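To start, the structure itself, in structure tokens.
The excerpt is restricted to a subset of chains, each kept in its original location.
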Amino acid sequence: IGEIRRFLRDDHPVKVPRSYKELVYKVNRARDELSATLGREATIGEIANSIGVDRDEIVAALEAIQSPTSIYDTLYQ
Amino acid sequence: MKSNQITLTFSSIAENVSIARLLIASIGGQLDLSLNDIEELKVAVSEAVSNAIIHGYKSNPNNIVYFNLEITKDSLIIVVRDEGCGISDLEQAMQPAFSTDPERMGLGFVFMQSFMDELQVDSKLEVGTTVTMKKHLKQTPISSH
């Protein structure tokens, strides 16, 4: 799996504008706070409302910061 | 959410996996799912589309992948289809950790199966492969916007 991770990382250089990273940071914080308050997973609409952005901005930011590597990292923990 | 029909067809190049992911994520957004559910949909779609490109079409960019979404009152139906080489032994192909490529992990179908509520694969040698995945939708909670 280490081999594959390295392959994916080298093969998919992803440029991520800083604004996307900042947005994803805010999204994750809002998600944690809302989920704690609501006692369930927050929906993307609830997160979007709480930080004042469109749902599709969240969608675009999450895809932009997502490298294939991070998928496998998440799934194989 | 209103019923909705979306079809995306694209050249079988790796860059387009991200387009299919964006599309399903945006639909997940319309359906007001959780980020976790959206991530799972993206993984299931990535795996199906990657299989079409890598296995079905052997990464030949001159082929076309068909990606179809249908949203009804109570479900999201995703169809990924290729007109590629097909799968000779489907039961074997769907087994965890089975891959015809020693470099690969053989977990694509496992992810599709575990992240979606229903999975059906139809395949015919030299004709192609169709993967149909279904996610049941809960009756929408009150969303405020």
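In this document, chain identifiers A and B correspond to the written order of the chains, with residue numbering beginning at 1 in each.
The rule is simple: contacts are C-beta pairs under 8 Å (C-beta built on N, C-alpha and C of every residue); 3 or more make two chains touch, one makes a residue touch a chain.
Owing to the predicted nature of the structure, the values given are computational and were not obtained by experimental measurement.
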Whole-complex copy numbers (one chain of each kind is displayed here): A x1, B x2
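Following the convention adopted for this analysis, only the chains that are shown with their structure count from here on.
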Inter-centroid spacing, chain B versus chain A (mean Cα positions, whole Å): 20
Chain B contact footprint on chain A (complex, rising order): 1, 4, 27, 31, 41-49, 55-56, 58-60, 62-63, 66, 71, 74-75
In the complex with chain A, residue positions of chain B that touch it: 18, 21-22, 25-26, 28-30, 32-39, 42-43, 46, 103, 105, 111, 141, 143-145
